[in-house]
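Every protein chain of the complex appears in place save one, which is left out.
In order of appearance the chains are A, B and C, and numbering begins at 1 in each one.
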Amino acid sequence: MNMIQALNSALDLMLERDSAVVVMGEDVGYYGGVFRVTDGLQRKYGEHRVLDTPIAEGGIVATAIGMAVNGLKPVAEVQFADYIYPAYDQIVSELARLRYRSAGEFTAPVTIRTPCGGGIRGGQTHSQSPEAIFAHVSGLKVVMPSNPCDAKGLLIAAIEAPDPVIFFEPKRLYNGPFDGDPDKPAVPWSTHPKGEVPDAYYRVPLGKAEVVRQGEQITLVTYGTMVHVCEAAARRLGLDAEIIDVRSMVPLDIETIAASVQRTGRCVVAHEATRFAGFGAELSASIQEHCFWSLEAPIQRVAGWDTPYPHAFEWEYFPGQVRVMRALEAAMEAQ
Amino acid sequence: MNMIQALNSALDLMLERDSAVVVMGEDVGYYGGVFRVTDGLQRKYGEHRVLDTPIAEGGIVATAIGMAVNGLKPVAEVQFADYIYPAYDQIVSELARLRYRSAGEFTAPVTIRTPCGGGIRGGQTHSQSPEAIFAHVSGLKVVMPSNPCDAKGLLIAAIEAPDPVIFFEPKRLYNGPFDGDPDKPAVPWSTHPKGEVPDAYYRVPLGKAEVVRQGEQITLVTYGTMVHVCEAAARRLGLDAEIIDVRSMVPLDIETIAASVQRTGRCVVAHEATRFAGFGAELSASIQEHCFWSLEAPIQRVAGWDTPYPHAFEWEYFPGQVRVMRALEAAMEAQ
Amino acid sequence: MKPHSRLHIPQPPSRPGQPPDFSYLELSAAGGVPRPDVNARVRDLDFLASGLVRVLDEQHQAVGPWHPHLEPAELQVGLRHMLLTRIYDERMQRTQRQGRISFYMRSLGEEAVSVAQAMALRPGDMLFPSYRQQGLYMVRGRPLVDLMCQLLSNTRDMCRGRQLPVMYHWASGRIFSISGNLATQFPQAVGWAMAAALKGEDDIAATWIGEGASAEADFHHGMVFAAVYRAPVILNVVNNQWAISMFQGFAGGENRSFAARGLGYGVAGLRVDGNDFLAVYGATRWAAERARTGAGPTLVELVTYRGAAHSTSDDPARYRPRDDYERWPLGDPVERLKKHLIALGEWSEERHAALVSELGQLVTTSWKTAVGFGTLTDGPHLDPDLMFEDVFEEMPAHLERQRAELAAERRAGVAAGNT
Partner (left out) sequence: MKPHSRLHIPQPPSRPGQPPDFSYLELSAAGGVPRPDVNARVRDLDFLASGLVRVLDEQHQAVGPWHPHLEPAELQVGLRHMLLTRIYDERMQRTQRQGRISFYMRSLGEEAVSVAQAMALRPGDMLFPSYRQQGLYMVRGRPLVDLMCQLLSNTRDMCRGRQLPVMYHWASGRIFSISGNLATQFPQAVGWAMAAALKGEDDIAATWIGEGASAEADFHHGMVFAAVYRAPVILNVVNNQWAISMFQGFAGGENRSFAARGLGYGVAGLRVDGNDFLAVYGATRWAAERARTGAGPTLVELVTYRGAAHSTSDDPARYRPRDDYERWPLGDPVERLKKHLIALGEWSEERHAALVSELGQLVTTSWKTAVGFGTLTDGPHLDPDLMFEDVFEEMPAHLERQRAELAAERRAGVAAGNT
């Protein structure tokens, strides 16, 4: 399965298993979503389980909260992560804090799915990765899978979670793994072990990172599209690098990360979002706190530049293999 | 002057000097603002220079952008930083990127003032410090003064800046410096050197940190209310601490900060906002990158807990002197 | 710049020192507005947004098609709830002045809104209030002690110390948690109602927003979603003329009624005398029947007046005439219902005085009980460890760590001489 099919399968299973699950969003119903993640679901489950909605992200999240309070488990799509900001108030002030402010009497287990990241020539408004501004907000779980197998298991876990989850889908990975080289012919997920996705129900737990490649020389901490870019960069440099796919930004599996860095003594943190005050800062700061005495070189951050995501300079903006390689080299050289 | 008077003086001067300046926001006109920062300005400059607005933070920022595009210099107040989220989309998607996306043809030099921080028993919706979610957004300048003298000079600089500025005002400092001890009788600004505020026009440049106390043993990097808490904590421990008031989160004066940490070899970063993915993470990560080889101990972060700001546990939540002292001790002990 | 501008700035009719002027208020005679069939086409209901549904006339008689014909006993219950709300408000305000609680907000003059509306709804209907509908709690019977414990953030605080005073909630009483952020509850109520309809259940939702807050985005979100899905919801705008210091003109009230906002969405808009218990009751019944029979949402504007300050942090003498509330043309809701009951021969000044004193007693005893569970200043206090609970259902490791840090910090604080 590719990632779209894996996500579709997760939604299909959950609509089937739990009559409280409803899918909602712009163009998700009859049309099946602009990325076709909800394809066929309205036909199968009806217009009352898979709802097209008005174009108002704030209204989508607000009504999803109300539905969740009334016992449903809404899975809301925001068409692009770049368009999640009109819903930011409902997410931050309401969704994230409802359980807390009502001492657990009211809860809103809403899942918000949204495609993020660049690499599809989407320009400044179809390429953003705003995970950091959600990770900072107490009460939200924040997830980003890097492959179809995790995508399905994490989405099922997110829908079943009693807490709100912001579920980021790196859109450049929808149809195949992408190692950062736009000039290479596209590779389908069928060529990748994580493209093998069981048809049945299964969960990937929230809050657990995955060591996707074991290594001894250096630890690469990353998530989403950058997992594949980091793998390629490490390979090109012939480094025995350990690569950790964070998967879940909140809660963060700092134990797995710290154990690795304590062993390797070197670390590069990589993401696609803007660098300044991005999630990489939290990773770097946390790793430094847990591993200071093991560190043999400064932790390097690889990220998008501190500018909007420009249409024409997509590949100069994108933190590709060379940017990762340079950081790896810097981290390996220093002593 | 206290901080309210200093801010009022800045607005007064700018309304006087530049006919393009307009002040707008909820209750800022006839009433003079719920914290009285705009007191008397409508009477002096008229209803067309100092505007009461509908209660719609998104609309306030949007119309301010339109006004700025038409040559005005709006200074918009958001009554509490906790209520800035409905404007988040206009700030992030529009205000921050207008210059960029139009290659400089259109600009919106809007200043957004908003009171932040806890300490006034405001509970979860009158106490937040959301600076990190603005610092992450390219195109915004982000400022937070810690005293009346800076507040006036920075606000004037913000209004005159050709770029949008998010201007946070630590409300607990409005009437006097606050060292984190709620049981101590309140102290007025007249007792503090930074309470001496010139009546005349002057600027404090954006992008420059200030060393508020020189020291050799350790560097405390902080801003807003926490500047005073850190001073008290260092004093209580009898440490020869250097204390840096960041003042401007974006652009960040990393040079001043790094120079200090390179000298002292130890560092504590402190703010009131939630810890996880807060601005302290960026400070810690940047300092680590610049000063790794000088660091003698891990950089410690002091912050609010990763929960909403609770009404009843205000002082258990607030990062007070003891929390700072413990971090200082940890940073001093480690070797 | 040229000195003269055409930008219109809304003007309140009077400011401090001037005589109150309510000539702007458009009135209808009691019984003057027809009551259409609940399933009438929305397009044929426009007149409801400009009229003012009133039942009680100048002679304290109930007249016209909106008269809900309640039993005297029901009216007495309504009077009791309104009075209790008022007395509770007065006393809690006083405790705030004494420093016992940190903040308070009264609903003086608006008691009919929440009391009559809650009485007109069914217990299963879900309520999404703002901070000025404490009458809902009186009608649904939450013990005062529980509310007071919330105000005191004490050991029995339903919010476990997390919320400002007055931000109650009550899941089993079907009253949603109050948010400090304006307007957010409005579209949430619509979502709740959508879910009820999806599940084929009969309960409806009702929500309240201030006229000032109706300028927020969430008002629009609520209207659009309610209109599109014809959600079974009553959308109330409480137009008490003020939003802190700003007159309703700053929310657009100079041009058209707030009820009229419904029209463009194809949502029935109903303008009601919010100080007329019977009109509010009758209008709410009508809107509830519409919702419950699948005819869709109704936007109800309740025209009333904020008799007191915005909150204990506010001083209205800075921006409006002192005696304005006494001159408000729609009078006082408690007085009007009382006079109606007296006119019916079902009430008297003596019974009224007795009721006032009984309710005063109730508030006093409740307060005594409540402070026994602690106050914010004097304790006993809630365990600060509670701060880390309910962020998530299960506490993640980083919060466990922070909880331990706080414990260590508190021990260190005691050692260092902090209290």
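Basically, contacts are C-beta pairs under 8 Å (C-beta built on N, C-alpha and C of every residue); 3 or more make two chains touch, one makes a residue touch a chain.
Given the structure is predicted, the values throughout are model-derived calculations rather than measurements.
Engineer: Among the chains present in the display, which ones are touched by the chain that isn't there?
Structural biologist: If we consider the entire complex, the absent chain touches A, B, C.
Engineer: Please identify which residue in C:R15, C:R94, C:R256 or C:K368 touches the non-displayed chain.
Structural biologist: The one listed residue touching the chain not shown is C:R256.
Engineer: Looking at A:G104, A:G123 or A:G215, which makes contact with the chain not pictured?
Structural biologist: Answer from the full complex: A:G123 touches the omitted chain.
Engineer: Quick one: which of B:E131, B:D163, B:E210 or B:E272 touches the chain that's been left out?
Structural biologist: B:D163
Engineer: Kindly state which of the options B:V28, B:I65 or B:V78 is in contact with the chain not pictured.
Structural biologist: Residue touching the chain left out of view: B:I65.
Engineer: Tell me where the left-out chain touches chain B, residue by residue.
Structural biologist: Looking at chain B, the ones touching the missing chain are residues 22, 48, 53-54, 56, 58-59, 62-72, 86, 89-90, 93-94, 98-107, 138-139, 141, 162-163, 207, 250-252, 254-255.
Engineer: State which residues belonging to chain C touch the missing partner chain.
Structural biologist: On the side of chain C, residues 1-10, 42-43, 46, 49, 194, 197-200, 215, 217-221, 224, 227-232, 249-252, 254-256, 258, 260-267, 269, 294, 296 touch the unshown chain.
Engineer: Can you name the residues of chain A that touch the chain not displayed here?
Structural biologist: 19, 26-27, 30-31, 34, 47-48, 51-59, 82-83, 85-86, 121-126, 181, 183, 236, 275-276, 305-308, 310-313, 316-317, 320-323, 325-326
Keep this in mind: only the chains that are shown with their structure count from here on.
Engineer: Going by the average position of its CA atoms, which chain sits the greatest distance from chain B?
Structural biologist: Of all the other chains, the one whose centre lies farthest from chain B is C.
Engineer: Point out which chain occupies the most central position, where each centre is the mean of Cα atoms.
Structural biologist: B
Engineer: Report the inter-centroid distance (CA atoms only) between chain B and chain C in whole Å.
Structural biologist: Those two chain centres are 35 Å apart.
Engineer: Any idea how many Å lie between the Cα centroids of chain A and chain B?
Structural biologist: About 31 Å, centre to centre.
Engineer: Using mean CA coordinates as chain centres, what's the chain A-chain C distance in Å?
Structural biologist: Distance between chain centres: 41 Å.
Engineer: Enumerate the residues of chain C that touch no fewer than two other chains.
Structural biologist: In chain C, 159-160, 162-163, 167, 179, 181, 217-218, 391, 398 touch at least two other chains.
Engineer: Touching at least two other chains at once: which residues of chain A meet that condition?
Structural biologist: Touching at least two other chains: 86, 89, 93, 100-101, 138-139, 250, 252.
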